[in-house]
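A single protein chain has been removed from this complex, and every other one stays in its place.
Up next, chain A:
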Amino acid sequence: MDAAGLLTAYERMAVIRRTEKAAHDLFLQGLVKGTTHLAAGQEAVAVGASAALRPDDYVFATYRGHHHALARGATPQECLAELMSRATGLCKAKGGSMHLTKAATGMLGSYAIVGSHLPMAVGAAWSARLRGTDQLAVAFFGDGATNIGAFHESLNLAAVWKLPVLFVCENNLYMEYTPIADVTAVPRPAADRAPAYGIPGEVVDGNDVMAVEEAVERLARRARGGDGPAVLEAATYRHFGHSRADPAAYRPAEEVERWLAHDPLDLARGRLAELGVAEATVAEADDRARAVVERAVEAAKAAPPPEPREALADVWADGGAAWRT
């Protein structure tokens, strides 16, 4: 990743950070209902990986997926409108925070049953192979997902069929409210499991966008070339609690402090300085990110609610919901 690439990545991360902050604030204002699982702090995983992917690759993410939708082509306006139950939302206000999807740009969904999307990514990779393309599928998931059966079934099947799929674990140290180390038999919940399926398992600094890009690029090239799947475990940390209801009081103060000092945006800013990018140039990127998100908030607020009839649309491929004569 050169300086220009890093600056682009930085701006994307800044947009995500500000979108997440906006989501948080809008929730407190009563404009977002239900819950949110914010990814502030984990931006580098989505942006670094996305920088290494092709537009026709497939991404599957989790309910903590705002950053993946934004990294794969969804706009802050579409995402915030979805969170705010507006007709202009990414999923027409039928999905909400946990199901952000932009199929047109290969972001094939955010799934809220832990681990459920790993087999789907395997299937998308299988489909690419059946169609004779060299597309890649990537499943992003949390550390908690590594203890569910679908994770293990997916790694095995992908390995047996040698499919072009990457399993990228965002290890933020906590499965919801519980330290992942307390409930997992191995120190590296994703990477340590990979050898059991005969596939590579690597660990990367998930807050270092350049390191993530490098690792995904390398593993993607390998997978596209027919050498099969791989696991990448990205060490990262969430700035907010698990969900809106969680103040994350269970996390030791010194741990939080240590990780906040290892913030992905700060790291990228430091690298940009090392690469000779002027502070003013970085500030301009920040200004653009701020402006984009501010406009998105205003546009989402001004957008109408969904038409009531939408509740009975989109069940079937014909657009309807009829189940009987």
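Here, contacts are C-beta pairs under 8 Å (C-beta built on N, C-alpha and C of every residue); 3 or more make two chains touch, one makes a residue touch a chain; residues count from 1.
Throughout what follows, contacts and distances are computed from a predicted model.
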{"item": "Listed names \"Transketolase\", \"Peptide/nickel transport system ATP-binding protein\", \"NADH-quinone oxidoreductase subunit H\" or \"Carbon-phosphorus lyase complex subunit PhnI\", with the criterion being the UniProt name of the chain not displayed", "value": "\"Transketolase\""}
{"item": "Residue in contact with the excluded chain [from A:G123, A:G201 or A:P264]", "value": "A:G123"}
{"item": "Of A:G48, A:G65 or A:G109, the one touching the omitted chain in the full complex", "value": "A:G109"}
{"item": "Residue ranges of chain A at the interface with the undisplayed chain", "value": "58, 60, 89-96, 99, 101-104, 108-109, 111, 113, 116-128, 130-131, 137, 149-150, 153-154, 156-157, 160-161, 313-319, 321-325"}
